[in-house]
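One chain of protein is taken out of this complex; the other chains stay put.
Moving on to chain A:
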Amino acid sequence: MTDDAPNELFDLEIRLLLEAVYLRYHHDFRDYALSSMRRRMRHAMARFGCERLSDLQHRLLHEPGLFAQALQYFTVQVSDMFRDPLYFQALREHAVPVLRTYPSIKLWIAGCSTGEEVWSLAILLAEEGLLERSLIYATDINPESLRIAEAGAFALDRVAQFSRNYLAAGGRASLSDYYTSGYGGVVFDRRLKRQIVFADHSLATDQVFSEVHLVSCRNVLIYFNRELQDRAVGLFRDALVHRGFLGLGSKESLQLGPHATEFEPCVPEQRLYRKVAA
């Protein structure tokens, strides 16, 4: 045995487990970034009391109920409303004037997790007078995350940060105009939800489902390896109208991939791009 054998064995167990999950449940994590997956698999082992990852694999195969719980460990559900306020300001200043020229607007939040960005975008569109003619597709692979996203309810202790972000993002009113509070939480206005469709969609295995004017997919691609990143960006290109907008996370970049020439920077420091003719 060499020094690095335990690491290699663990990586092998991860590959086997992800293959098993794919074959059994058709959730494809095989092209997720390994460095993050290692940590999350160790957390899952601790949570489910498994000494070895192979033990967890065995249980996942035989206990579908456990897989539903374990899904929380395969993906990350961390976000804030109006996270990176300057990104939302860039949407207001650069994307909204173009979106306004369309009679109906379709937007896709890919990997929406628990919905913080979905509700943020709905508020932004409402303030710009565009929500009534917009349709927001909010997609994720995790049904539990989608359920939370759709409920639009968030813990009270997070709202102060949300409000600060909202104002820094150029909010026109007060965030409290959009929610009612009670029971230690806030619930966002149902009227914002009329134009939102929450749906199960995988960037790893599914295809394009609609033509859209804007795709926002932030801090999702960082969990993918380069091949899967390229697949996802290819879907965004195919979904977007000519000159459509693509927003990525602040440390994500198109410059490494094969789709680099299919987009041009619109607001480079906020990772807002526009599709150009190939």
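Here, a contact is a pair of C-beta atoms (placed from the backbone, for glycine too) under 8 Å apart; a residue touches a chain by one contact, two chains touch by 3 or more; residues count from 1.
In this text, contacts and distances are computed from a predicted model.
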Matching the hidden chain's UniProt record against "protein-glutamate methylesterase", "Cbb3-type cytochrome c oxidase subunit I", "ATP-binding cassette domain-containing protein" or "Pyruvate dehydrogenase E1 component subunit alpha" returns "protein-glutamate methylesterase"
Per the definition of touch given earlier, which of A:T114, A:S134, A:Q195 or A:Q229 contacts the omitted chain? A:Q229
Among A:A44, A:L175 or A:L221, which one is in touch with the chain left out? A:L221
For the chain not shown, which residue from A:A173, A:L256 or A:V276 touches it across the whole complex? A:L256
Please give every residue of chain A in contact with the chain that is not shown. 3-4, 6-7, 10-11, 33-36, 38-40, 76, 78-79, 219, 221-223, 225-226, 229, 249-253, 256
